[in-house]
Structures are given as C-alpha cells and as structure tokens.
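I have a structure I would like to understand better, so I am pasting it below and will then ask my questions one at a time.
Every protein chain but one is kept in place in this view of the complex.
Chain lettering (A, B, C, D, E, F and G) follows the sequence in which the chains are written, and residue indices restart at 1 in each chain.
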C-alpha cells in the first residue's frame, strides 16, 4: 500500500474499524477499505484475532464506542468467532464478512459461524468474501446522519447503473441483436 | 394485536419499515416490531411481495428515504428476493431476515438468496428467523445518531447479562456443583 | 462475435429475449444464443441487472409481451433474482439459468434463488450453467405453434443419438470388447 | 374427487399430460390439475412409474405428441428419473416437479435428479412440491398460441396482486402502523 | 435434580467444568454430568454465555487451570463460539459439544463453528448433542494419570459389550434365525 | 415376531447374514428379512456392533464365508462403520444400509460413511433406510446361480408393474381424465 | 488401448457389461475394466446413454440376461439415470458408479440420483468415481459361484495388506519412530 492519502485519512478520528482474524484475510478485506476511501469515510484497519489474541479483542470491542467508532467491520474464516464476539461486547453495529480462507470448507463454516448468532446479539452478515459490500453497508449506516455520504451513495448507485449501460452498448456494438434498446 | 400503544407509535413518522413477502411471515417478523416498540423507535409494518406486487415493491423502495425511513427490515422465505431488490432501489440500509417458510428447504434457500448479494448491493443478513436480531440491528443503526436509543442498547446488553446471572443462581439453587460462582 | 448472420437474425422481430445479470455471464449464456441460431429462431441478447438496473428490469419485463417476445431466458449467479423478478412482471414463460459465477458458493445459491419460487410465479429452471438447455427448452415452447421448429427438434434428437452411435463405433474400433453391438 | 366437471374436461383431447411416479404423489400433484381446470385447459392425469413400469413410460412419452399433448408435467421423488427420461423420448417440453416423498432426503435427491439434466435434454424444473407452479408454467406455454389462456394468465396475476392488497388492508385494520398505505 | 450425592461431589475440587451457552442446553448437557458422576469424577456445571456474558467467559477460562480444573466441556448451539473462545484463553483441553438448539440449522452451524477451529487452538469436538461422549472423553483424559478412572473405563467398555450380548440373546429368543451365535 | 416359519427357515444353512449396529435399527432392517422370507432364501439376523463389540464383528466377518454365507447385509446409522469394516475382512459381497437413526444428521453421516469406501474395499450401498432394497439386491446376487430365485425376481418385477396398473385403474375410476389408457 | 489381450477376452461371452452415459466417462470407468481383466472375468464395455439413446438403453437392459451377462456396471454423472433405469428393466444386479462429470455439482447430483432408488428397484452404489470398486464388487458377485474368482479375491485382499506393509517398512526406513513394528 504505497498510497500516500492513507496517512491523511488517518489524521481524522476513524469512524469505521476494519478488523480481521489474520493478515492472510487482508487481500479480501482490503476492498472494504477501498470503498471507505472512495467515500472519504475515515477508518482504521488492523489484525484482531479472536483465538490468538482474545484479550486484545475484548479491549478493542470495549473501547470502540468511546474512541468514536461508529461501525465495526470484522472478517474471519473457518470457525469465525471474531464478528460475533465483538458484537457481544460493543453496542455498535458489527458487520461480519465470512472469508473463504484456506482452512474453510467452501465457506460454509465461515458463513454459518458468523450468520447464525443467537437472538440478542446480531451481526450484519454480508456474502462470502464480500468485504466491498461490508464497506458500502458501513457507508449506508454512516449516511443516516451524514448528508454528504448519503449523496455519495446515490451517486454510487447511479454509477453502477451507468456501468451496466456501457456494457449494453458494448454488446450492441459487437453485433448482438437487441430490439429493446433500439426503441 | 389488541395492543393500544401501537396507534400512538403510529402518530410519529416511522423510522423503520418492516416489510415481508407474505402475511404468513408475520409470526416470525413480529419480533422485530416488538423490539422496536421496546426501544420506542417508531416503525411501520406491512406486506410487500416482490413476486406478487413487484411494482408496489419498487414504489415502496423508491419512496422510503423521502418518507423519512432510516432503515428497512425485509423478511422473506424460499427464493427470497424482497430484501435484495429493495436494497437495489433505496440507498437506505436494508436488513434481511431469511424466513423458514413452508416452501423453504430447511431455510437454505431463504438464507442464500438473501445473503449472497453481488458486490455493490449489500443486504445486512441476520440468522434464520432471527427477526428479533433484525430489530436490534436497526436500533443499533438508529443509535448512531440518537443518544437515547444508544443508552437503551447498553441497558439491553446489561439486561441480557442479568438474565444469565439469574440462571446461574437457579442452577446453584437446584444443587448443581459450581465452585466458580462460590468464589 | 464477428459472425455476420447475427445482423440478419436481428432484422426479424425477436421471439426470445436472452438477458443476463452481468456481461461476465456471457461465456455461459452464449450457448443459448447458439442453439437459437441453429434453430433459426430470432432472438435478442442484452444485459439486464436486477440489482444495478432494477427499473430497466421492470421496463424490460413489462414491455416483453407487447414487443412480440414469446419466451425470456434469464441467467444470473449468486443471489440470482433476475429470472424470478422478470417472471413476476411478465405473463410470458421465463427460463432461469443458474450461473456458477465467481461470487457463487459452488452454484447452490444461484440454483436455490432461481428454483425455489413461491407458488403463483414459476420459473422454468435448468441445470447449473446449462444455457444450451435453456435454448432448447425455448425452442420446444416455440415449437408448440411452429411446425418447422418442431421438426428441427426431432432432427436434433436424432443427431444426438447419431453422435452416441459414432462413439460406440469408435470404442469398438479401439478394441474394447462389445458383444451387444456385434449382434 | 367427486367433482363432476372432470368428466367434461375429459371429453376434449388433453393438451397437458400430468404423470407421477406413484399415486402417493397425488396429494402434491393435484395442484397442477386444479390450476389447469381453473384455466379450462384440458388435461389428463395418471401414474407412470419410470422404475416399475419403464416400458409404459417409453410408450407414454413416444405417443404423447401424436396424441395431441402439448406439455407434460412429471412429478417424482427420491431418485426421480421420470421427468428426465420422458424428456429424452418426446420433443414436447417437460416440466419436472421434485416431490419431497417419504423416501427423499429433505428433497435434495428429488431436486438434483430432475434439475441436473445434461445438455441436450432439458427439463423445466419448478420448486420442491410446487406442482401449482408446474400448472401455471404449462398454461404459460399453451398461452403462447392461445389468446384466451393468455388473458386468463394476466387476470391471474392481477388476482394475486389483489389478494396481497387485502392482506395489507387487514394488517392496517388490525392496528399495525403503516404510513406508506395512508399516503 | 433432587439427587443428594451432588452435594457430596461438590465438596471436592472439581476436575471437570461443564459449561453451556444457555440453560436451554441443560437437557442435552446433563448427560456429561451423569457420566462424570458414574465415574466419580468431581465436576461443576454452570451457564457461561459467550455472547451475553463475554467477560464472565473470559474470567472463567482464565481462572480454570488455577482453580484445579483439568478439562472443560463446553456446549453451545447455532453460531457456537463458547468452546473455541474458552480454548483460546486456557491451556486446558476443551471438549466441544455441538447442540442442536432451536436456533440451529439441523445442527450444521453448531458443528462447523465448533469443529473448524484454526490451527493453534484445538477444540476436541464430539458428535451433535453427544454430551455423554464428552463426559467419557473427559474421563479418558483424567484416566491418563488416574488408575482408578482408567479401570472404570475398561469396565465401562465391557458393560457396553455386555448390553449388546443381551440384545443378541433377546433376538434369538424372539425366534430370529442366527446360526452364528449357535456355534 | 410370532411368525412360526422363521424356525423352519433357520433349519437350513443361512445364505444371507443380516447384521445391524444396534437393535434400534431393527424396525428399519426387518424389511430385508421380509424380502428374503418371500424369496425363500435362508438368512440369519443379529446385532453386531462395530463400536461396542469390535471383536465380535471381526469374528463374524472372518467366519462368514466358511459358514456358508453368500452375502452380508449390514445396516448402521451415524458414523456407520459396520458395513465397511465387515467388507474389509470378508471376501463376500457386503450390502450397506444407511440408517437414519436418532443420532444421525438427516442421514448424511450414515450415507457418506457407508458409501465413500476407498478403492479396494467396496460396499454395495442402497438408499437411506432402504433395507427392502438390500434384501432384493441380495436376492439378485443369489439368483446368479439359482434359477428358482431368478424366476421369483422376474415375477416380483411383474408384480410391481401390476400394482401400478391397479393404481392406474383406480385413478380412472375416480374420474381423473386419462386418454392414454383409453386407447 | 493398444493392449492385445482385450481381443482374447472378447472371444468369450462377457459376464459383466460396463456401460456409461458418455465416452467422457471412460477415463473414470476404465478402472472397472482393468479390475475385471486382472480377475480374468470376460466383460464388454460400451456407451449407453439414458438421455440420448433411451431405446438403446431399453434394448440393452432387456437383452442382458439372455445374452449371458451376470452383472451390469453403469456409470453416469449429473442427473444420472442410467443405473436406475437399467435396474428397472433387468433382473440382474446393477452396480452404479456416480461420476463427478463436468456438469455435476461436486458429485452430489450423481450420487443422489443413483443411490436414492425407491424400494423395489435397488442399485448397488459405490463411492464417487470409484469404478475400481465397481469392478471388485462385480467380481465378488461372480465369485459366489466361481471358486477361481473367489480365490483371486482372497489373494487380492492379501496383496492390499502387503502393499500397506511395504509402506510401513518405507516409513521405518525413512527414520520415523515406530515402536509397534519393532516388537
């Protein structure tokens, strides 16, 4: 990550904490950070292992709200306890990213151990490896009290529509018949 | 629902919209409404069927933000398209509740068709039938800009701990050996 | 697709609309187009994303019958809502192709979110990635009122049998014992 | 089935053949017949067992098109070979209904052995036990060349919307807050 | 549990701690206690909820070895984090019992979130609901340095064989042919 | 089993050994015995537990061929090791019946631990709880060198066809339209 | 297959028919032929497709017993109907090999559509891709009335044991500690 604006981002109090069980989850979890940079939402990112640093996990979760965090994004694979355990300690909303790590059985273990939380302790679970969606979901939560982010989200939705439109044109140009878009 | 305070709740602009694919989902989805009543968060609740009233669904999702809603809780079973489709139209955060309805294969179809959204369009998915957790998650999002709800969440977490403590005492009184809690 | 006859095909009103959630589904969905070309059934092919262009999807489904389409083939992966949502809006038969896309869990999510439609809104689902079968199924529907296509289907079935016969001969020639075909 | 109009229906050449592996599938498969009666589409219904009467199955499939059938609906459970085998013999479109019979493992075997047909031999598969949807899908195919059935399908879709509207009113009357439908 | 010998058992320092996420797990987890009573191994039993009392869980796990416990048996259902989190904190062996609780999807979530621990933090997992086996496994560990328990285990294995022998005789007496046991 | 002919059956050397892991499997496994009685194939039936009487299992498997057995039918549930272990010791063909016992996860564990034998040690696996099919399969093996049993199998197949025919007539008489069987 | 003894094998009436749904299954199914060659059991091998040559399949199954076959080994992938359909027509024992073909979902569809046959029509199913085991199982059936094959099976089991012994020695020689085999 040679990118210099990260330092600038760091000057402001982070609103979103991105944590993951292992640095091997970083290639997947990076996408959440990328989204937050695009939305100019200050964040922090580090490793917090439920199983190898349980007390660090407790401290991180306990301090989160006081430190000004609004949302925590937690990614983990296999028997993925990090999102649920953090949600058990902090009143903040926790977004869980099931990671299809090397020790995961096609992702089923990661999904079920994050999703199937008992009543009382929700984790907002996104799709397998979908840390980009975790970033967007965090932005949607921040947007509830931040008009600037809210507008960016609407722009983002428009940009998604536009990228589909470009593909429609591309297929037309390739010669695929398409009466609908000729109308 | 003979309960009279519902009318009072309804006098205020709802912050949370609870929608479900069919009124047969109501016994499951009611728990989300119960939580929001407990947290005194104004909500509305109705049926919006992705498959039988697709245009109503589009209208509901389009109007949601303008109407003042902050969060949408959507429950559905089987090929459950409601949460994802609403999330595709509104910039608001959408919480999806997979319902184990009569036409669901042990809940797997409900879970996968809500959880596995493509990048760009997140749905905050909770456990199978866990509409209570959907209500709590909505409260956590509201609490990001509402100190009163935030405090209630902290109280709620304490009450959960207390209810465990009562069970610990109950087991002790029943005669189960327990040196840890004697200390 | 350098192929020049596509333009010719396009001169006639399409009877089958092939749509897919993303252009990344094209390598799979192309096989449906190939079948329809072989059967000389006019078709169109474009991208319609349930999640990134929901209103386009509504318009496409609403206009389909008026525009002269007879059948819609819709392919999508992951939480695959396109086939079911189109089927909710048009009275035309909709054939769903579950695509094992990169964001799919071994195809289970694609299959279940297309197949498990509630009563009232059927989607004719084919096997994972089986867009060739979707094309044949569309031809079978067209053939109900088109004797030429009907005859082509019978020829197609004969050609399949013939290709098996060639393999039988090949194995015999390779020296594998086979008393049955010696008779 | 005391119902007298069945005899009348039978006077006309059936357009849809409903077959099932065992009479124990009748409680599930009946719903397809009910739909066709509602749409006034002549049908026939009988038992054809792939495994106990394989030659009857071959005869049924071979004769189907000559006899004037347009569509075959085939239901079976467990290792459900009937829909696929019939589709291998007749050029008519075959709709497969996976039945969750007593010898089925939660329906997975029924679904996979009907859905996962090889390329060349499609079966239009509907949801587990969804024979009502099989009936509607057959009607959609018939409607491609029958304006009367086509109009009935549009009416049917409207009636589904209406039944949702009644539930919306019911929930409003029960006192559930609902600002959307007050507008 | 009117049983008076429990009090006696409690007079001695417990060697095995049986903990469970909720008192609703007691009907399943009781079987572990029954085994330990039969083997005269002192134990304690209480509720420790990973999600509702996370700090109690940390304290329990931290203190376990100092307090003289040798083995911890932890049962939980759904997203079952208790066994793995305790194993992350204590150096003692932890036996995990996946409980098929009301919020579990046929037990798969319980199993995978207990079994699939990352390397470095093992949990000795037993079969779904098999808390009796958890008790026996704890006894096997205790027996490594306790000849009395070791002998009891050998007796237990003999008693299992004997109970099979009784069933063999019973079937013979019922008239089932059995040449093997006549020899 | 008050049935007196069992004693007679037992007078002859059994050709088929029916064994099961527990007498709780008897209600399922009985169907294999019923088939063999119908085919007048001498059999024996007893409990052989892989896990509670491993040495009895070894003895049973070792002696089987010498004692004149031709086929062994072994049923078990959960981690079902009996069929595979017996197949590892005897050169006789072993038919495995996965039993959906109380400790089985919807039968998946029983199926996989019987079916997925390594190359070198086959078990002829039948469907979940399908001990009737195990009996028929044993008869098919016996029939390879026994013309009487062979003819009975052909009669049995005819009787299955006949029972379907009776159901066809029954449905016709109930008034279901059926042009096929009128021909 | 340059191998010249195949021709010799073919001179004798085959006892085992190896059939497969497609020549793409040959790399898997070859192993069954290899075993039968090793046991000097005459066999034949060809393609019989349930879906592309259904009438050939009926003819093959009908003629099998008359032609002198004793056992049929049938392999297929995806919605694998070949083994079950052949078993429905011939009284011979049929061994089914689920093939993990390119159109199979991790093999689950192949396994379930072969294994889960209804009562009355058994298929002796072996593990996924385990055509070697299918060959051995066929040999075990032949051996019931063929002492030469029976002795070869016993030799084969001894050879398996011997190959394990060689590995034990290899590991010892590699320096792995092993007190058991030093005794």
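Here is the rule we use: contacts are C-beta pairs under 8 Å (C-beta built on N, C-alpha and C of every residue); 3 or more make two chains touch, one makes a residue touch a chain.
All figures in this text were calculated on a predicted structure; none of them were measured in a lab.
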Check your understanding: Which shown chains does the hidden chain touch?
Key -> A, E, F, G
Check your understanding: Which of these touches the unseen chain: G:15, G:69, G:130 or G:153?
Key -> G:130
Exercise for review: Over the whole complex, note the residues of chain G touching the chain we left out.
Suggested key: 106-108, 111, 127-130, 160-161, 163-165, 167-168, 170-172, 174-181, 183
Exercise for review: Mind listing the chain F residues that contact the chain we can't see here?
Suggested key: 21-22, 50-52, 54-55, 58, 78-81, 84-85, 87-89, 103-105, 108-109, 112-121
Check your understanding: In terms of residues, what is the contact footprint of the unshown chain on chain E?
Key -> 31, 70-71, 91-93, 95, 111, 115-128, 130, 132-134, 136-137, 140-145, 150, 153-154, 156-157, 160
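In this text, only the chains that are shown with their structure count from here on.
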Review point. More contacting C-beta pairs: F-G or B-E?
Key: F-G
Point to revise | Equivalent of C-D within the choices F-G, E-F or C-G, defined by over half of its residue contact pairs recurring | key: F-G
Study note, to complete from the structure: CA centroids of chain A and chain D: separation to the nearest Å works out as 43
Practice item. Can you tell me which residues of chain F touch two or more of the remaining chains? Key: 106, 111, 127-128, 130, 160
